[in-house]
Every structure is written in structure tokens, then in C-alpha cells.
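Just one protein chain is left out here, and the rest sit where they should.
After this line comes chain A, so read on.
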Amino acid sequence: MDWSPVLISVKTAIVSICFTFFLGLWAARGVVRLKSAKTKGMIDAIFTLPMALPPTVAGFFLLYIFGTKRPVGILLQQVFSCKIVFTWQATVIAAVVISFPLMYRSARGAIEQVDQNLVYAARTFGMKERTIFWKVIFPEAKPGILAGGILAFTRGLGEFGATAMIAGNIAGKTRTLPLAIYTDVAAGDMAGAGKYVAILVAVSLIIVSAMNWKGGNRS
């Protein structure tokens, strides 16, 4: 059995959750702090869009942005001499974009649940906004934020459509587990695909049950 899809997937999922977690948290905090309901709704819609769209559409947009003949792609290539499309980095970008809304929405919900009086009280003690976020809001919202992180991680692990669009399906380079399953099935190798399926199911099951077990402990 070729273990490279497992390694690539795990690496992609771990690196992408690092980005997604903090980006989602930062975005959630930013949106919660917005005063105007109109801007809030608009930005929220944009942040949620990757979840509502088919991943291939998100992948299409990513190709459109990072493509080698596109301004951003050309800029990256000429200034940093790095190519995004059809590289391992592209699998991370795809996973981040697709899993971001899950993180963002869970974190936003959790932050909004925090008793606003705690924030006001903290302010009367002279605490800076950043300190309030990490010392008061974050500990209160932690269960919801962590749940969002776990969901985003499993979503990143299972990402297929956008990855195929922007990273392709290059064996040993960008072929993640879902892509490997697709490739094996397409080649008629059901037994090979089955092994990858088993790994993916096992990992996801472990993570989700760990989350439930932790959540059950709390209450």
C-alpha cells in the first residue's frame, strides 16, 4: 500500500487547521465587534460562502486568483518565485478556504454566547480589549471554539473538490486521501480504495467521538 496519501493528508490537515483556527477566530472576533448590522451581514455572508458553494466552485475561484496567468499568480511567481497551483501548498489553501466557514461560524456563535456583562465588567477594571478577549471571552467560549476547530480539521482532512481543482491529483505530491480513493475507484481498484476509506473513517470517527466525550464530560 502507498502511504503517501496518508502522509500528505495528515500534513495538509495539520498545517491548514493552524491557519484556519486563528483566521476563523480572528474573523469571528472582528465580525462580533462590528457595530453596523448591515456590514456585519455582508461580511458574514462572504465568510460563509465557501461552505454554501460546491467546493469545485470555490476551487474555480482559487484557480482564478492563483492561476499562473493571473495577477496574483504572476506576482507571487515574480516577486517570491513561488508557484501555488498544482503544488502541495495548494492543498493547504484549498483546505483552509473550505474549512474556514466552519471554524468562523462556530467561533462566532461561541463568542456571541458569552455574557456581555463580563466584558463590560472587565473594561471597568481597565483591561485592554485584547486582554479581555484572551482572559475573559476565550476561556468562556473555549468549548465552542474547540468544537469548531475539530469540525474544521475533519473537513480539511476530507477536502476533495477544491483540492482537485487547484492542486490537482499528482501522486506523492498533491494526492490526498480523498483524491487517492477517487483515483483507485476510477482505476477499478476497490480493495486499494477500501483501505484509504477505512483510514479516513477511523480517523474522523476517533476525532468526533473524542469531541463528544470531552463535551459530555463538561456538562
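Brief remarks follow.
Convention: a contact is a pair of C-beta atoms (placed from the backbone, for glycine too) under 8 Å apart; a residue touches a chain by one contact, two chains touch by 3 or more; residues count from 1.
In this text, contacts and distances are computed from a predicted model.
When the listed names "Mut7-C ubiquitin", "Formate C-acetyltransferase", "ATP-binding cassette domain-containing protein" or "Tryptophan synthase beta chain" are checked against UniProt, the chain not shown comes out as "ATP-binding cassette domain-containing protein". Remark: the omitted chain is touched by one listed residue; of A:Trp3, A:Phe80 or A:Phe125 this is A:Phe125.
Checked against the hidden chain, the listed residues A:Leu25, A:Val136 or A:Met211 yield one contact partner: A:Val136.
Listed for chain A, the residues touching the missing chain in the whole complex are 115, 117-118, 120-128, 131, 135-136, 139-140.
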